[in-house]
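Take a look at the following structure, please.
What you see is the complex with one protein chain gone and the rest in place.
When the chains are written out, they are named A and B in that same order, and each has its own residue count from 1.
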Amino acid sequence: MANEIEQKIREEAKRLLESGEVTLVIGWKAGSMPFKTTPAFVRSADEVDRLVWNPACTNNLAVYLPQVAKRAKVAVVAKPCDSRSIVTLIQEKQVPRENVKIIGVTCSGIVDDASLKAAKIRLQDVHGLDWDGESILIGTPAGKAKLPITDAVREGCKTCTVHAPVMSDVAFGDAPEVNAAPVEPMEGSFEEKRAFWAKQFERCIRCYACRQVCPACYCNKCFADRPDTKWTSKKADASEAWMFHMGRAMHLAGRCIGCGECERACPMELPIMKLNREVALHVQEMYDYTPGMDPEADPVLGHWEPEDVDPNGHH
Amino acid sequence: MSTDINEITKERMQNPYMPNLAVVEKIITETWDTKTFRAVFVDENLRENFAYQPGQFQEVSVFGVGECTFCLTSSPSKKGYIEFSVKKVGGVTKALHELSEGEKVGIRAPFGNWFPYNEWKGKNLIFIGGGIGMAPMRSILNYCLDNRADYGEISTIYGARTPGDLCFTYEFDEWKKNAALHLTVDTGDDSWKGRVGHVPGCLMELAPKPENTIAVTCGPPIMIKFALANLKELGFKDEQIYTTLEMKMKCGVGKCGRCNIGKKYVCIDGPVFSFAQIQELPPEF
Partner (left out) sequence: MPDKVISKNDLRQWLVSLMADHDVIAPVDRGAGPAAWKDIDGKEEIEIGTNGLLMAAKEYLLPVHDVLFRYKGKKGEQILEAPEMSTKPKLMIGLRLCDARAISVLDSVYLEGRFRDPYYAARRENLTLMATVCDDPRWSCFCTSVGDLNEWAKTVDALITDLGDKVYVAPVTEKSAKLLSSPAFKEPTEEDVKKKTQVWENLLALPKQPFAGKDISQSVSWDDPIWKDMADRCLGCGACSYQCPSCTCFDIQDDTVGNTIERYRCRDTCQFSDFTRMGAGHNPRPEKTMRTRQRVMHKFKYQMEQFNMIGCTGCGRCVESCPVNIDLREVLSKITEQKL
């Protein structure tokens, strides 16, 4: 399954580069080890064999587009998540549609390092990674370990309902049948949630990995980089980090497509997606809106109807 | 003299991050966007004994807003106060422009190296400045004028965009005494009777001889680039040309890493560099 899609990606990349339709193809290539991939910037047809596709292709490649696709024709390999981010970027006029060739791939979820820990497999021992419809196959010194995909994938992948790219110029693979778990709102009282987050934000070191991996965080100047405005200082204490993360979550309302990259990128393991999911649930409930599905749709918070629900409950 | 400075520095700089309070005694409006501040240390001992060298810089605090780097534009030969010129670009510089005389600022100084004026004794000096770049040169120029007998011919080329952009106009008479001052502006106005044209062009017209001469040039990068090319054409060697490098700074004491270029830190090893020294740095300028 893996190799077939991988082969098609390479062929398409080759065709696009050779025909001159694009000057750059962004995909994934092998990383430090089988459980890691790294973004690949392929500029010539003889380099397309570096491109890979597997369940470790975690980076949401849409993040590069506002920088590279403004003035040049590029192709990008897009998982369903990546394709939804591209939709958002087109919708928000950050990327001209005509500059991007989207090589879509279907996806049954991205593997999570933590699942290895649960399976008692040390990352340094992993020497291979493969998968079929239902399982992840991990090469270890003790032979191939098999993990059901549903166990091996990230939290956010378990509730994902979009397994095929929503926008693409070509798409490879069949959309897998996955029974998505329902998204549950955070439990507990207001005070409990507050205490939970206060504890989490203590760890934030303000490295902004969460913001930088996020395709929706493309602001030229983030409010957190404006100490003169005093929205939030550069201190890494819980209350300042609180302001940053809550501010970011609010700015992502109706825009976050839930790829989970921010949470994965966080070196301090902050459960950032808990916030984003919560906000997304509210947006869904209040406005019946799912971001990143339709490039023609008005951005939900950039649009107002008299009958819109008032988030504060006043009509 | 250098050991003196280091001794004073050591003694007073147990904590080099702690500013000293100073009263803004006088504010001179130089141009529409530039003011010169004269500050006097609150601490009497410091006021009397504060020593610095031409070319050194300071960190000035507006408490609650932050800190910003400025060269000491006054000459150490003028005792009892220090001066710095501030072009308003936002943040701390904006806050400084909003200060009134009598208000307090914090000052950490002196930092960095200085112009090697002792090595220059007996030589001719030509100062080539553009815009706010005149600020660091004013210190060394006034110092050399105050020690006039130590130097040969002293001439200054100073240019700005318009006549209204020229700073330190109240000192021009001093700069002409036993020395030459050539002013030039990019665009003149009805009242301007002087030269119109860029600084590097003015330099070529004057064509100073490189023999036994030191050239000092400070100003916008583009001006320095052409002034440097012209000096070379006139036969100046890299060792004869000095400038001050501008780099974002925060700590001033070689720790925060911001002004690092190669193995040098502009705040410790600079800001004064000869072009021979700059050639040894990675090409980041």
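Just so it is clear, contacts are C-beta pairs under 8 Å (C-beta built on N, C-alpha and C of every residue); 3 or more make two chains touch, one makes a residue touch a chain.
Everything quoted here is computed from the prediction, not taken from an experiment.
Considering the complete complex, the chain that is not shown touches A, B.
When the whole complex is considered, the residue among B:Met18, B:Ala207, B:Ala229 or B:Ala276 that touches the unshown chain is B:Met18. Contact between chain B and the unshown chain involves residues 6, 9, 13-19, 21, 61, 63-68, 87, 89-93, 104, 106, 221, 246-248, 250-251, 253-258, 260, 262-263, 268, 282-285. For chain A, the residues touching the chain absent from view are 31-33, 36-39, 41, 59, 63, 122-124, 200, 202-203, 205-209, 211-213, 225, 227, 230, 233-237, 261, 264-271.
As a convention for this text, only the chains that are shown with their structure count from here on.
Chain A and chain B have CA centres that are 50 Å apart.
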